[in-house]
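One chain of protein is taken out of this complex; the other chains stay put.
On to subunit A.
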Amino acid sequence: MTVLTRGTERTAAQEQPSARRRNARERAWAVAFASPYLLHLVALTAWPVLASLFFSMTEYDLMSPPRFVGFGNFARLFGDETFWRTLGNTAYFAVLFVPTQTALALLLAIALNQRLRGMALFRAAYFVPVVSSWVVVAYVADAVFNPQTGIANQVLGLAGLPAENWLQDPVLVIPTLAAVAVWKGVGYMMVLFLAGLQAIPEERYEAAKIDGASAWSRFRYVTLPGISGTTFLVLVLTSIETLQSFEQVYVMTDGGPHGASELTVLYLYRQGFQFFQMGYASAVAWVLFVLVLALTLVQFRLQRRWVHYA
């Protein structure tokens, strides 16, 4: 990321007064142009981070003013079994979802990265779930996973297997949600990988072919290192997003059955917006916030071992 800093090497004293005035005016223009984001940083970044830290140390029900309780909310959170269960659910969901989606997206991108007839049409098909809201997806998923009338149990029946309860089964609910999430998101990630694949220079493949590398070796030693930058970025961003997953469970299961799919942000939403415990909800947010940041840092740490930047 190179930034042009024209003119800064000259000192102000050397400049003509008129040039200095012009510079000041140019800077004023630039600040005016950037002002929406400056306001964004204050109101939508700095304020939330600091305010939620403050509120996490208060009891606040929106009726009476916030009451300072120190680390009381965190102490309560530490002993809150439901909270720990939601963290476990969230981690389980992420562990199923992120690697599956990444692997499938890469596979599809490799398959699509050839001049196939009708490729644009295929790409579009994979993108329809991406642009659909979770409310639409909930009804589309119901056509598949409804225990009585869905396609999934029809298919199982044809194979002579017993029907399942999918989203109403406490054991299957998270794997089913993860499968639906992969179905919805794989097209987006596939396009990211396509971009990464297309950035690998053709010569590398040709050189590998001349050296007699097999198709597998070319994949292993040209393709995988070539897209490791994309893979890293995709993994970081999807992990951040997945650990904060809310809309899917809010719409599809409301955390059920019996809390089996209650994810942490759904728990936060309930504490804050159904029970009006803004302080406690802020504490939940801060713990999750720190966990997500920690995971992101670990991923950045580990990238040196496997990410190759050409």
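Note that in this section a residue touches a chain if its C-beta (ideal position, glycine included) is under 8 Å from a C-beta of that chain, and two chains touch if they have at least 3 such contacts; residues count from 1.
Here is the rule we use: contacts and distances are computed from a predicted model.
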Complex minus one chain; that chain's UniProt name from "Multiple sugar transport system permease protein", "Chitobiase/beta-hexosaminidase-like protein", "Serine/threonine protein kinase" or "TatD-related deoxyribonuclease" is "Multiple sugar transport system permease protein"
Across A:140, A:172 or A:200, the one contacting the chain not displayed is A:140
Consider the whole complex, including the chain that is not shown, and state which of A:116, A:161 or A:207 touches that chain.
A:116
For the chain that's not shown, point to the residue among A:61, A:80, A:164 or A:247 touching it.
A:247
Per the touch rule stated above, subunit A touches the missing chain via residues 1, 3, 5-7, 23, 26-27, 29-31, 33-34, 36-37, 39-41, 43-45, 47-49, 51-52, 55, 62, 107-108, 110-112, 114, 116, 120, 122-129, 131-136, 138-144, 148-151, 154, 183, 187-188, 191-192, 194-196, 199, 215, 230, 233-234, 236-237, 240, 243-244, 246-247, 250-251, 265, 268-269, 272-273, 278, 281-282, 285-286, 288-289, 292-293, 296
